[in-house]
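Here the complex is missing one protein chain, while the rest keep their positions.
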Amino acid sequence: MAQFRDLAVAGARRLATRLASGLLVLWVSVTLTFLALQVVPGDPVKIIAGPGAVLTPDAVAALRQQFGLDQPAVERYLHYLLGLAHGNLGMSYESQQPVTTLIFGQLGSSVALTLAALSVAWIVALLGILLTAARSPVWGGLGRGFEVITSALPDFWLGLLLITAFSFKLHWFPAIGRGLSGLILPALALGIPLAGFLGQITRQSFEDAMAQPFALSVQARGASDLRLRLRHALRHALLPGIALSNWSVGWLLGASVAIEQIFARRGLGALILEAVQRRDFPIIMGSVVLIALVYVLVNIVTDGLTFLVDRRSQAGEARA
Amino acid sequence: MMRQVPGPRGRLLTAWLAAATLSLSATAAWAADQPQSGGTITLATFKEPRCLDPTVGGDVPQDIIAHMFTDSLISQTEDGAYHPWLATSWDVTDGGLTYTFHLRTDVKFSDGTPFNAAAVKANFDHWLDPKTGSANIAPQLTNLASVTAVNAATLVVKLKSANAFFLTTLANPSAGMQSPQAMARGNTLNCESPVGSGPFIVQKWIHGSEVIFTRNPNYNSPPPQALHTGPAYADRVVWKVIAEPATRFNALLSGEVGVLNGLPPEDYITAKSSQNIAIIDDFQPGVPWQVDLNTKRAPFNDVRVRRAFRYSLDAPAGLRSIFFGAYQPAGGPLSPNTPFYDAAVEHAYPYDIKAADKLLDAAGWTGRDAQGYRTKNGQRLTVHFPVYASTQPADLALYEQLQATAKKAGFDLQIEKQDDSKVYARQYSWDYDLYIDYWTVNTPGALTFIYDSDGLTSLDGGYHNNEAGISDPHLDALLAAGPATSDPAKQKQIYDEAQQIVSDDALAAPLYVYPSIAAFNTDKVRDVRTDWSVHSVTLYDAWVPKN
Partner (left out) sequence: MSGVAIIEQAAVADAALHQGPARRGPGFAVYASCFILALVVLAAVWPHVLAPTDPYDIDPTSAFLPPSSAHWFGTDQSGRDAFSRVIHGTRPSLLIGLLSIATALAVGGILGLAAVLGGRAVDHAVARVIDVLFAFPGLILALICIAILGASPVTLAIAVGVGSSGGYARIIRAQGLIVSTSGYVAAARMLGHAPRRILFLTILPNIARPLLPLFTLGIGQCIVWATGLSFLGLGVQPPEAEWGALLADSRSYTALAWWLTVFPGAMIAVTSLSLTILGRYLQARFDGRDAA
């Protein structure tokens, strides 16, 4: 029981530290973005007004006031932080919609794609490992080769090939489908290269685990090969892959813009690309906040998981 | 009229044209079918507007949206004739200074408020309010003196000076009538859910993805050119944005999308040969897709260099290889289907490197550097051409071909692909030698927007319409005299001379006639028209066949 209490205290302390450093990361990200946007050339008001829009100086001044652009940068910065503390990300210059509405409007599509891509990556990587890792050199070589090759594929190229072959030529998948059928090809394009990396990193720890003495003893107790692989070796091999996936989430959320374009999907990536090109600062800031927040939260969750799951190290810590 | 601004196909102020010619590859197969009610039509286009109210800004896609939910005061056909719509008739008096409109009294906006003279006046006020930021209608109404609602059915508009193109402006889809009650909510709300008296009602705008329209069950005000009366056939219209050309086209082929606005040129041949794809093959009047030559700085401050540049371009070859002949080459200041178009200048500058060489030699660009570019006093003959990063691939490929042929004459044509904001900034500060331009209106008045010296400055110190930077008092006088006269013979004389000047001065290099190519999948939808008015798609008569 004492051990358990120690564990809880250690866990709480760890969580508190993580939360504090997460907040710090968030603040630094927001501040850096704000500073960078001060240097970006291009006047948002002129862009909103648009070429050809004959705006009087009064109208321009009114727009500036509306967006708070007439205030000094320091004041705008503090104002933004204050809003952020209340969960208010401001209004888009261009569409004059709340940034939260715009981002959450795209989030569903991005989250679906991210999760689908991660699922594809895990399924492909695990299949490859269960079938080929710690087997004969030929199998191992095949698996390794598959992983190295897929990890070198540019996702947007894969996307172009997949949509051309399976959608334009064979008509197996819709060109712009929503829902599950429209998710498969983009998820494959993003997930297959990711599977290569996941496979490489997991294979290493899997083979190490299979070479551990406990693997032999499990086998000696008469467990089947599949059982050994699934129940024992895999469990030990998953941690690096989990860490990797958590890095990927933040990335996939915002970075799949080329795939979104190819498959005519909306998503955060497209929103961000347009926002930067049109100098819609509140959307850019909001996206940074969201993605950094997701990264921080996912990190805290995986950190907690690692903390709880990795019993051996915990036991060691508790004893120490 | 329309104008290249942000993005691949920019802001557009469209003009009124007539019922479009349908070149249907599959006419016979379904000619006998009868229109039927029900179903959903999905339309895909390349770009989302920033606002659904067509007067805010004035983007290409806004015209289609305007057709969905508004009716205009009058309509116009290709022959230039004006027809009634929400106005049943009108009188022009005082030598063209006073217009009295007689309005329909049985029309209601879809929010239940009545259409009447006061509502029309509210629309004029909305267009002219600087807060609206109208880039298409307001600049055409600068000579407006007063708008008076005499009674519910009568509206009097007075002008300060005669304007032969005043009715053209009112026939523009962007000048569709909106509910005053809806406009009073302010731009932000009106952009989201504008209200008109048109055949469809804006139901929901999912930003970045689609606009959903539902049928207006009480619709009773179609224009006379429509094929039927009463409510539209389709229950719903989903208006989608698909920026990627290949995806857009393949969605049409597979039937995921019924109608395509903006058929990618590379898919033109495939579309023509597909049994179930009908193409509406049309092009727009006004000033064609062209590059304006900045005469305010070297090297294009020398007319010989400008002419040499025009001789060095072979746009027709590019249009054949990249656009598969889907686009028609342009050679003159106006598109061939514009009133008073002068065919005499269409072929003024054939592709002729020798002629270009001769002119450049005469202009003193006689040196050649290691890369084969011409030089003068150690300066290379460089031409800076800023283009939007979002330029459609086919256009970019065309520019690369121009770059290659211009190089043969010794021009170092630098295509500078930058993000929209940077390109605007360069436009504002005259930091370019070439700038993409087009202006669609079915009057030769388009020339005024582009070459009048008034267009050298803008009120907010930013964008200028006169991208060539030309200030020619004689040309200004001609462009002012055109709309002020109503004698067609005299107008022809004036505009012939204006076109001659623009061509001789080589103020711009026209590339192609701005196309209006739409396509639809006949398994999914029938009777799509590039409507009775503008060359943009209208779905009032369209219906969904039941399979």
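Read from first to last, the chains carry the letters A and B; within each, the first residue is number 1.
Note that a contact is a pair of C-beta atoms (placed from the backbone, for glycine too) under 8 Å apart; a residue touches a chain by one contact, two chains touch by 3 or more.
Everything numeric here is computed off the predicted structure, so don't read it as measured data.
Remark: the omitted chain is touched by one listed residue; of B:T154, B:Q181, B:Q418 or B:Q500 this is B:Q418. Only one of A:V45, A:L89, A:L194 or A:M210 touches the chain withheld from this view, namely A:L194. The chain not shown here is touched by just one of B:A317, B:A355 or B:A480, and that residue is B:A317.
Interface note: of B:A184, B:A298, B:A344 or B:A404, the residue touching the hidden chain in the full complex is B:A404. Taking the whole complex into account, chain A touches the unshown chain at residues 21, 24-26, 28-29, 32-33, 36-37, 39-42, 145, 148-149, 151-157, 160-161, 163-164, 168-169, 193-194, 197-198, 200-201, 204-205, 208, 240, 243-244, 247-248, 250-258, 261-262, 269, 272-273, 276-277, 279, 284, 287-288, 291-292, 295-296.
By the touch definition given at the top, chain B reaches the unshown chain through residues 244-246, 250, 264, 266, 270, 314, 317-318, 320-322, 389-391, 393-394, 396-397, 399-401, 403-405, 414-419, 421-422.
Methods note: only the chains that are shown with their structure count from here on.
Contact residues on chain B toward chain A in their complex (touch as defined above): 3, 5-6, 11, 44, 50, 57-58, 130-131, 133-135, 138-139, 187-188, 191, 206-209, 240, 242-244, 246-248, 250-251, 253-254, 256-257, 389-390, 419-422, 424-425, 427-428, 458-460, 462-463, 465.
Against chain B, in their complex, chain A makes its touches with residues 41-43, 46-47, 49-60, 62, 94-97, 102, 105-106, 163, 167-168, 171, 174-177, 261-264, 266, 270-271, 276-279.
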